[in-house]
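Heads up, one of the protein chains got dropped from this complex, but the rest are sitting where they should.
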Amino acid sequence: MSLLSVEGLKVTYGLRNPVYAVRGVSFEIFEEEFVGLVGESGCGKSTLGFAIARLERPPARIAGGRVVLDGRDWTAMSERELRPHRWKDVSVVLQSGMNALNPVMTIEAQFRDVMVQHTDWSEPAIRQRALEVLDMVHIDRDILFRYPHELSGGMKQRVVIAMAFLLHPKLIILDEPTTALDMVVQREIMDNLMELRGREKFSLLFISHDLGLVLEISDRVLIMYAGQIVEENRAENLLEYGLHPYTQALMRSLPVPGSDAREFHGLRGSPPNLRQMPKGCAFAPRCDLVTAECHEVEPDLEDINGAKVRCHVVGKEVRVRGSEPSIG
Amino acid sequence: MGRSLLSVENLTKRYPSRSSSEGEVVAVDRVSFELHRGEVVALIGESGSGKSTIAKILTGVEQLTSGRVLWEDGAVASKAPRLLRQRIQMVFQDPFSSLNPVNTVGYTLMRPVMNYQRCNGAEAERRVKELLDQVQLSPASLYFNKRPFELSGGQRQRVVIARALAAKPQVIVADEPVSMLDVSVRAEILRLLRSVMGQQGVQAMLYITHDLATAEILADRVLVLYKGRIVEHGTAKSILRRPMHPYTRLLLESIPNPRARRGNRVPVSLRGENREGELRLTGCLFAPRCPLAHDRCWREVPPLEARSDEGYVACFNASQSLVQTGAVTARDSGA
Amino acid sequence: MHNALIESHDSQEAAREQQSSRPTSVARTYFRILWSNRKSRAGLIMFGAFIFLCIFGRALAPYSPTYSGFATMAGPSWQHWLGTNQDGQDVLSQLLAGTRVSVLVSLSTGFIATFIAVLIGLLAGYSSGFTDDALSFLTNVFLVLPALPLLIVLASYAPGKGSVLIVLIVGLTGWPWGARVLRAQVQSLRTRDYVVAAKLAGDSTLRILFREIFPNMLSLVMAGFLGAAQYGLITSVGLEFLGLGNPNQISWGSMLYWAQNASALLQGQWAWILAPGLFIALFGMSMVLINFGFDQISNPRLGGTEE
Partner (left out) sequence: MNHGRRALFGVTSGESERDGSCMKYFLKRVLLLIATLWVAITLNFLIPRMMPGNPGQAVIAKFAGEGHPLTPSALKAIDAMLGLSHASLPVQYWQYLGEVVHLNFGVSYSYFPYTVTELIAKALPWTLGLVGVSTVISFFVGTGLGVLVAWRRNQATDGILTSIAAFTGAFPYFWFALAAVYVLGFLLNWFPLSGGYEVGAIPHLSWGFILDVIHHAILPAVTVVVSSIGGWLIGMRNNMINTLGEDYVLLARAKGLSNRWIATMYAARNAILPNITGFGMALGFVVAGSLLTEVVFGYPGMGNLLYNAVINEDYPLMQGIFLVIVFCVIMANFLVDLLYVFIDPRVRERRGSGA
């Protein structure tokens, strides 16, 4: 059974002229599975991540669909009903660890309040767990008594990751956890996550614009474009071939050291304005494989050999050619 | 490779430290390099490496503490920054803060044209529209009256590049020009930067980045900076294929590489991170994080020495480091 | 065929964008935002009404504000909506006529204070080292000095009493808060890349200050102006109430002064005191309300969630 199941989730901004930032997204995450969510800025990936944890900030609101986490429908629960399950079922690591810590509380106080809220652990047990999670992310234990402004960016982000593990959550959502950090620090944090995977039992939703990073860490990858999932595929499959033209374009725009510059390509145009969505496929104006149908009919997310893709052209081609798709 | 257009000699920048006991922070420490005609040099390092400080000094935004910056014709850049400002222009990192939200694209681009080319409004407007076409913002008349908030990140960065070109500079300093952009537009912007070389009088470019992968695409030569000092210097190809300094290796290994998936990759040693305000060490600044560090590294500063035809490295263990590039060779074969 | 489709789509988009590419003026943008905020819209309407009264108040007054032939200390009636004062003058006419002095005093103190605040804020924020230190120190000193006792002392020594004096001294002491806010804003703006870029583009410091930095803090300047004007209104009314203004010039403050001297409340002529107080509060409130809109421009987070 899946740990998390998102069914037709829609998130809008505003009441009078709602803009759909997330337009009907469905996927599942299984236990101890690492899933990556990739897309460009403004594609709705962070909005989706927040909505799954029921952290949507007004004017954003969930306009439809369900989020079922560990058998409970989070979209049907009130804030009061959700509270006991927060951080235990799902914890989050925000984009910039810099601002995710309260500047007027020590790290210890910020670790403690969540444990006091959710557990009946004794003081020594609380302290013990705080030190444990700090060890997990390889930070000096005396950091516990410091204030956030005394820590470097990388240390803060690790503290935030440590905090996410405090209550042994079933799912952790990481929203661009390393974007603001240096390459080497990013690498250390990613290695740290992989190391933890071997020791702790948790599932991960890793949200990032960096396909390379996501492919490295995830079992399965969701590619998001203009508020929809356009492809869902296993990471090792994506390394061989992306199905959706957008995925292929993203793969081409990954500069790989040692490779030839000619293989490095971009995408023309920009993502559609969510207020004025084109008819048909949202990616059609930027697509190299576009057909007349693409401008008229919006494609569905279809199953193809275990993967899912939202594309008229690719879908047909694969069906015609059989099991060996080779596009691009 | 032509004569050196701009040479930087022993450039040093010290800031007074905010804490009275610490004295000074050395942001850039005796950095020397040359920019030749027709080449793109990449300056690589993490935050705090001094790469942005070098950019600010070259463009005259900040003053150097010691050393000098010499132009080909003998003009000393640091002596008359106003006069020489036009020769060197900058492309900024953040396309959202480098364009004034209240000014139109037209106004922003007209300023350098009118200030440096001393032409009238109509002539300047014509030239600005040419520039817009050149950076592929066409039709130019459409973008001329736009304000930054009406443009996407990639379009803004094109305007920023056009502004740098508008002054007809000899050198362009591009400070992390694509790191804030979506991956899908990075390639186009880098390609545009590459195409700008040789046009409008642009003769050389300094590309500042933390990303070795894009440096390989754009740059001919690469300088690796660590805490204000050059630790390695060589052609882009040689540095990416055969990095000699352990820090360069660390940077290379840090690039996300989906093809070197878990299990295939040697984890980076967790040896603390780059921070400003650390105690000044007497020896190699990288020693505290270096897996190869030995006594001598802590005592002496390794000089920047030629190690092959193509490169220079400041490391006592460079040859040893070369042997230990297991991860890199694996990557080479994968690519 | 596909290409044709794409092209037609592109050209449509281009045409649409062409229409919206007319640069809209900052003033119009500001007005649109202020108008869209319910609070500041109410403030704008009220403020407009007072400006109208400032210009046409005298003409709208039913009687001459100085004619003193009516019954004295009469309560509100159909002839005299707000009653009469102890000299037998019509209170409503005085109120309408007095709007001019009070509104002008308020706005001109706001103007003087804002002018000084902008000057000092820009200079302190853009310069560094000694100039900045000295100006910031001056600002902090004036910020802490309580102005009213100082004003009382100054006004009581001054030989001629009148609104010009009040405008000058309230204006000259009302700038430090604005200067402090603006200095902080300039300091944050001057490190923006676009300011550095303007320097590289060869622009002069003066041009950078007024074309790159100043337009980006206009909302703060406007908010500072309204704040200073409200401060000027309250302070000048307070001084007039103490008899330190010109009691023979009709204004809301001098009306309160005479009303208090004549113990208007204890004699039952409450309208004489209620009306000027209400006008002061409504005019002050209009500026506070408009400032909710300016706050929203300076800090988009304060914007409402209703779109």
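Chains here go by letter, A, B and C, matching the order in which they are written, and residues are numbered from 1 within each.
By definition in this document, a contact is a pair of C-beta atoms (placed from the backbone, for glycine too) under 8 Å apart; a residue touches a chain by one contact, two chains touch by 3 or more.
What you see is a predicted model, and the numbers here were worked out from it, not measured in a lab.
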### Task
Taking the full complex into account, find the residue in C:Val103, C:Leu154 or C:Ile297 that is in contact with the omitted chain.
C:Leu154
### Task
With the full complex in mind, choose from A:Arg57, A:Lys201 or A:Lys279 the residue touching the hidden chain.
A:Arg57
### Query
Of C:Phe47, C:Tyr63, C:Tyr126 or C:Phe241, which sits in contact with the chain we cannot see?
C:Phe241
### Task
Could you tell me which of C:Asp90, C:Glu212 or C:Asp295 touches the chain that is not displayed?
C:Asp295
## Note on the structure
Where subunit C meets the chain that is not shown, the residues are 39, 137, 140-141, 143-150, 152-154, 156-159, 176-177, 230, 234-235, 237-238, 241-244, 256, 260, 265-266, 270, 273-274, 277, 280-285, 287-289, 292, 295, 299, 301-302, 304-306
### Query
Where does subunit A touch the missing chain, residue by residue?
53, 55, 57, 82-88, 91-92, 94-96, 99-105, 113-114, 117-118, 140, 142, 146-147, 149-150, 152, 155, 160
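Note that in this section only the chains that are shown with their structure count from here on.
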### Query
Which whole number of Å gives the spacing of the CA centres of subunit A and subunit B?
31
### Message
Give me the residue numbers in subunit A that touch at least two other chains, ranges are fine.
### Response
none
#### Entry: Of all residues in subunit B, the ones touching two or more other chains
none
## Note on the structure
subunit C residues touching subunit B in their complex are 14, 17-18, 20-23, 26, 192-194, 196-203, 211-212, 215-216
### subunit A - residues contacting subunit B, complex
40-41, 138, 152, 154-155, 182-188, 190-192, 194-195, 209-213, 215-217, 235-236, 239, 249-250, 252-259, 261, 264-268, 270
### Query
So in the complex, which bits of subunit B are touching subunit C?
59-61, 85-86, 89-90, 92-94, 97-104, 108, 111-112, 115-116, 139, 142, 145-147, 150, 160, 163, 166-167
